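Every protein chain but one is kept in place in this view of the complex.
Now for chain A:
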Amino acid sequence: MAEKDHLEEHLEKFVENIRQLGIIVSDFQPSSQAGLNQKLNFIVTGLQDIDKCRQQLHDITVPLEVFEYIDQGRNPQLYTKECLERALAKNEQVKGKIDTMKKFKSLLIQELSKVFPEDMAKYRSIRGEDHPPS
């Protein structure tokens, strides 16, 4: 998305500005004063530019859990990875339950039909209208 690239560009410029400011300040010379003042005002304009990007990106939502990863110094892509892995595992688990339930149902109907043949025939005819046995 172009707006995201735009924001990224602004952020990179902002960070670079701060970095250069840090270099100036770490060993300050009087001749650097003008440059320092310029960089300080770049901070303000940089923040203005970043703020302007907000409107175009107001519909982007970020899950709070990603922040935990970032705060621990971990790659946020690990969050995505773990989400996908958890989703797949849960998907498999639920599929297993569904398959087991289906098997149980057919087995139950089978066994009940042996013990209560007439009742089960009636049951099947009722259910057969709206729910084909699977």
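The rule is short, and it goes like this: a residue touches a chain if its C-beta (ideal position, glycine included) is under 8 Å from a C-beta of that chain, and two chains touch if they have at least 3 such contacts; residues count from 1.
The rule we apply is simple: contacts and distances are computed from a predicted model.
**Student:** I want to check something: the complex is missing a chain, and I'd like its UniProt protein name from "Mediator of RNA polymerase II transcription subunit 19", "Odorant receptor", "AP complex subunit beta" or "Protein transport protein SEC23".
**Tutor:** "Mediator of RNA polymerase II transcription subunit 19"
**Student:** Just to verify: which one of A:57, A:70 or A:108 makes contact with the chain not shown?
**Tutor:** Of all options in A:57, A:70 or A:108, contact with the hidden chain holds for A:70.
**Student:** For chain A, which residues touch the unseen chain?
**Tutor:** Residues in contact with the chain left out: 12, 15, 19, 22-23, 25-30, 33, 36-37, 40-41, 44-45, 47-48, 51, 64, 67-68, 70-78, 80-81, 84-85, 87-88, 90-91, 93-95, 97-99, 116, 118-119, 122-123, 126-127, 129-131.
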